[in-house]
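Only one protein chain is missing; all other protein chains are in place.
Up next is subunit A:
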């Protein structure tokens, strides 16, 4: 498996797509932060929050993460890298796990600008605001602006950033069975985007239905896991990690069942 992971990391390093995605998230992270700052300062209209949300991590990752799955997993069906791995003796389970590990590394990489920019922004002590649309790192910016960011918070922020990346990775793990089954990026990207939009709508439903909320909290889309901030309790962080990891394992199991005896064309 290590060989496959190393090979995929080499491929990721040589990939133009990952560089483009990283550039987009870097620019978006900066744009999100600047807009949140200007909004807090009252220099732009409150109606600009929609634009701010467009640049936010939760929106970007739901598109670009699926694009990454499309390029990285579906692309390997086109390039026959997966064929070669199997015909040269790798098990299908190994192929899936190695792909998922490197896919998650890629997600972590493209989310890195949001973590760094948010961390730096908080360090400055300036105020930020994006109103009700704040989720993920954008939520951290907004929430922390109400209290001064202290050096002692740095470690906790790093932990929160890591957990948020895990939560996003878990949400995006839905793309793994989609990519292995459909094998077409043109299908994976829109389907996942619809799923992420649906996740947002179901959150509203969960807010009004405690029964549904309990069920929805068992997925990384629910349970306010994307709203973790510096005020989060240890139990919340632990639960977010646990739910995310279990969800990833379920997605891996679904992928394995679907791919174990599939024809690879």
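Keep this in mind: contacts are C-beta pairs under 8 Å (C-beta built on N, C-alpha and C of every residue); 3 or more make two chains touch, one makes a residue touch a chain; residues count from 1.
The definition used in the following text is that contacts and distances are computed from a predicted model.
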Would you mind picking the UniProt name of the chain not drawn here, from "ATP-binding cassette domain-containing protein", "Probable septum site-determining protein MinC", "Tryptophan synthase alpha chain" or "Sulfur carrier protein ThiS"? "ATP-binding cassette domain-containing protein"
Out of A:23, A:41 or A:79, which touches the unshown chain? A:79
Could you tell me which of A:43, A:91, A:150 or A:231 touches the chain that is not displayed? A:91
May I ask you to list the residues on subunit A that touch the chain which is not drawn? 2-4, 6-7, 10-11, 14-16, 79-81, 83-91, 261, 263-265
